[in-house]
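Heads up, one of the protein chains got dropped from this complex, but the rest are sitting where they should.
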Amino acid sequence: MTVISYRQALHDALREEMQRDADVLLIGEEIGRFEGSYKITAGMLEEFGPRRVRDTPIAEEGFTGAAIGAAMVGLRPVVEIMTINFSLLAIDQIVNHAAKIYGMFGGQARVPLVIRTPGGGGQQLGATHSQNIELYYAFVPGMKVVAPSTPADAKALMLAAIRDDDPVLVLENLALYNTTGEVPDVVEPAEIGRAAVVRTGSDITVIGYSRMAVIAREAAEVLAREGIDVEVIDLRSLRPLDRVTIVTSVKKTSCAVVLEDDWLTYGIGAEIAATISDGAFDWLDAPVRRVAMAEVPMPYAKSLEMAALPSLADAIGAIRATLDARARRA
Amino acid sequence: MTVISYRQALHDALREEMQRDADVLLIGEEIGRFEGSYKITAGMLEEFGPRRVRDTPIAEEGFTGAAIGAAMVGLRPVVEIMTINFSLLAIDQIVNHAAKIYGMFGGQARVPLVIRTPGGGGQQLGATHSQNIELYYAFVPGMKVVAPSTPADAKALMLAAIRDDDPVLVLENLALYNTTGEVPDVVEPAEIGRAAVVRTGSDITVIGYSRMAVIAREAAEVLAREGIDVEVIDLRSLRPLDRVTIVTSVKKTSCAVVLEDDWLTYGIGAEIAATISDGAFDWLDAPVRRVAMAEVPMPYAKSLEMAALPSLADAIGAIRATLDARARRA
Amino acid sequence: MSARPKTPRPPKSAAPCKDEDIALAFYRQMVLIRRFEERAARGYAEAKIGGYCHLNLGEEATVVGLMAALQPDDYVYASYRDHGYALARGISPERVMAELYGRTDGVSKGWGGSMHLFDVDARLMGGYGIVGGQVPLATGAALAVAHRGGAEAVLCQMGDGTTNIGAFHESLNLASLWDLPIVFVVSNNGLGMGTTVEGSSAEPDLFKRASAYRMASERVDGNDPVAVHAAALRALTHARSGKPFLLETVTERLKGHSVVDPAGYRTREQKAQLLAGDALSAYAARLTERAILTDDATREIDEAAMAAVDASVRFADASAHPATSTLFDYTYATAVPNDSRRLPGQPLFPAAARPGETMSEKAPA
Partner (left out) sequence: MSARPKTPRPPKSAAPCKDEDIALAFYRQMVLIRRFEERAARGYAEAKIGGYCHLNLGEEATVVGLMAALQPDDYVYASYRDHGYALARGISPERVMAELYGRTDGVSKGWGGSMHLFDVDARLMGGYGIVGGQVPLATGAALAVAHRGGAEAVLCQMGDGTTNIGAFHESLNLASLWDLPIVFVVSNNGLGMGTTVEGSSAEPDLFKRASAYRMASERVDGNDPVAVHAAALRALTHARSGKPFLLETVTERLKGHSVVDPAGYRTREQKAQLLAGDALSAYAARLTERAILTDDATREIDEAAMAAVDASVRFADASAHPATSTLFDYTYATAVPNDSRRLPGQPLFPAAARPGETMSEKAPA
């Protein structure tokens, strides 16, 4: 076990896979000479050379599509899209091509592609650079989408994504890059499609992913001091979605709060809430509460941005309110 | 009142607005000389000339963006994107620009833009041409999204969309173009953001939009013959979403089924189900059932396509099952 | 996977060597494509074929000339107007027609249809229904070849209208920047759907657009299979040396954009003129003039094509519709837990026992 950053964990996973398999290559803007906008690929160009670490022009659609094509012919490209906001330039290649090729051609071509891209707001980047739109990929059959919240998961899920024969989007998070955590010395690839109960508890289930899974754990710790015993589920995989783990937990706790960093209406949390309300219908003692971003184009001003983003306090408030709602119905 | 087709209603709305307001212009691929892939704009080039009916190159991002820019400077462009699948090529301009410009610049520029585009499957068009991805726009603050299911609504909502000062996506539907219905001789613009109870009933609430609102009405008629009294809600507006109308209905009926033509997980129906399960929590006597498309890249073969698409029989089955589920709990 | 007929990889020396033989072979293939496409239109009218169906009628010379220039290991990416490419690449009409019919013996097992023909053995890497979608993909296949130091080339076919989309620009820039072994072919049939090249491309001499990427390019008469073949060979040689190439073949689309388009934007005269000046009959006339083609041979070739096409229809009709049970077979190549395999009528959760009752342990779909 070593304590390393989320950034380092991602870097290590990429580096190990690059060393292990000559078919793995990195493609993206500014990943080589500039060492990556967020420095995940620092040192890679020097170690692996420009044929395996491909700096691209600013052409998200072109280079993502090229990576898909290279994957069809057997390479295992790992594409960096600088932030998930820019993935909208490449989404036709991702949704209409990467996610379709295996099925549309009757299983004749695989697309072992990884797209790494960070979401996350809270950096005063303004309306076009602060969106959490993982939904766009999690919605699509043929895609796999994972969203680690810890360095250990970042590494294990990245390894799994690279070795998987389908297109996998690995959702990173700007606000998590500098967070740290224990990572085993030898990491096995994770199983894509499994959520994790990262804290067991009996009073309420709190579900999150990426940054909001961290907030969920923090909220649980704060509330534990008051004797409230929160079970925390980190989704880890948005597609496939592990409904069994979620519903099993809520059947135990009988109430739930969903934390998400995207917009509420139609956001990821809607599916989680709908899933719980269906699968644990007879066990649920209070409505499932969602904590999400305010539904506005994100303003630049710090005062407004802070108001729009879900916080630890919001999470705690929603948990308390849900426990109250249950108590009222008891 | 006259009985006209959904196609004709759209055409009439466009034509009337073109006649009324010289700032309205049509932009899109093959809308002029070819008269539109689905002939909504038939005759328009002849009547209004090539400056107001702009055939474009195949460049969804470019011409949609140009329409947004023209709207910023005061025109009221109506863009046709041939099918919603191709909107993925333009989504950066729609989501990162059209939906952001008003907010990001502190209200200094409006974007009175309409994007018309059909969704719909069931035409054996294969994986890339059979998607229902209105979710991508309904999710975005700054966008408005309407989805008419009848000729009358098609006209009233199109008029409203054109006169609105925000970007409005009008979701049309391939399978509805030839359907007919009564349209008043003088149509007032509809209010965007309101659902309609299109059939009152007391036993169960069934919610749909676009083609699935038609299926909902059909299911209600079939079941009425057996004495089952279905209340049908046609959402009409996906953003804003009229939660009040939905929840009010379910508080009356105490159970609900959601019909949608997109994929189940994270689909539009997830929000509807979550909304009901929250807002009508104490009234709900059975889990909200969702009927949706199978989560696969849509196959071309008719046999598989039919299996993947939600049908009237699926809707009826889900309604019955939900009534049973309520009965079991009564 | 069921044992399905494979497309034999043509031996390297398969191409006929004498000029006349080549000319005849081209003609034979052109006729096959012509008859196949006419039959496909009929199949559509009979509702045996669904979806969108785009034909190569009028473009046979381009199709045949291009495909003949390829080595067996080369990769082909095409647009949705792909039937002829599949046939000329050596895939049996049976398997192409079966795909149009949406049957299990189709090249794409019925999952793709007319727009999405794929054959891994023939290295036909797909027809693509999204205009321009194939262009970045083909560029990436060329990247893979270059990455591994392979000797293959990639041929990426597209229509004239496709040169106006962003993916074209981004891909040609990448290919040139990275010295990729790829030939971009623009089959210029003068029209998008009904929009002309002049009405959509500010530089209507499409091959000249290559200069924006310091890429070599050429325009060739797309109605002459021999000229196309020669130009494609030059372009491929260029590409194999690590220099991408843009080849424009100027041809005609005889009928509507797809089988349902009556082409109302063409006058009656234009339509008559088109049929009169048709490349296939022009080529036949040329060959007859040069005494390469006799009347008997013409008849024999036509009959053989008709027979092959008829056989393809019988084969397609006899082939099974994909079973509903196979609906979830191709969502993922690597199986993962919790994949949703649920038909529209099925509940997300099986009617569960309620608290206190014994629980059904079935996992939700």
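We just call them A, B and C in the order they show up, numbering each chain from 1.
Everything below uses one rule, namely that a contact is a pair of C-beta atoms (placed from the backbone, for glycine too) under 8 Å apart; a residue touches a chain by one contact, two chains touch by 3 or more.
Computed from a predicted model, the values in this text were never measured in an experiment.
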Could you tell me which shown chains are touched by the chain that is not displayed? A, B, C
Given B:Leu26, B:Leu88 or B:Met104, the correct residue touching the omitted chain is B:Met104
Touching residues (missing chain, whole complex) on chain B: 25, 51, 54, 56-57, 59, 61-75, 77, 92-93, 96-97, 101-112, 141-142, 144, 164-166, 191-194, 237, 240-244, 247, 251, 275, 278-279, 281-283
Interface residues of chain A toward the undisplayed chain are 29-30, 33-35, 37, 55-62, 85-86, 89, 123-129, 264-265, 287, 289-297, 299-304, 307-311, 313-314, 317-318, 321, 325, 329
Please output the residues of chain C touching the missing chain, sorted low to high. 164-170, 172-173, 176-177, 199-203, 208-209, 211-215
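The criterion applied here is as follows: only the chains that are shown with their structure count from here on.
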Hey, which chain ends up farthest from chain B, C-alpha centres compared? C
Where the CA atoms of chain A average out and where those of chain B average out, how many Å apart are those spots? 29
Using mean CA coordinates as chain centres, what's the gap between chain A and chain C in Å? 38
By the touch definition above, chain C meets two or more other chains at residues 108, 110-112, 116, 128, 130, 133, 166, 330-331, 340, 348-349, 354
Among all residues of chain B, those touching at least two other chains are 85, 89, 126-128, 265, 287, 289-290, 295-297, 299, 329
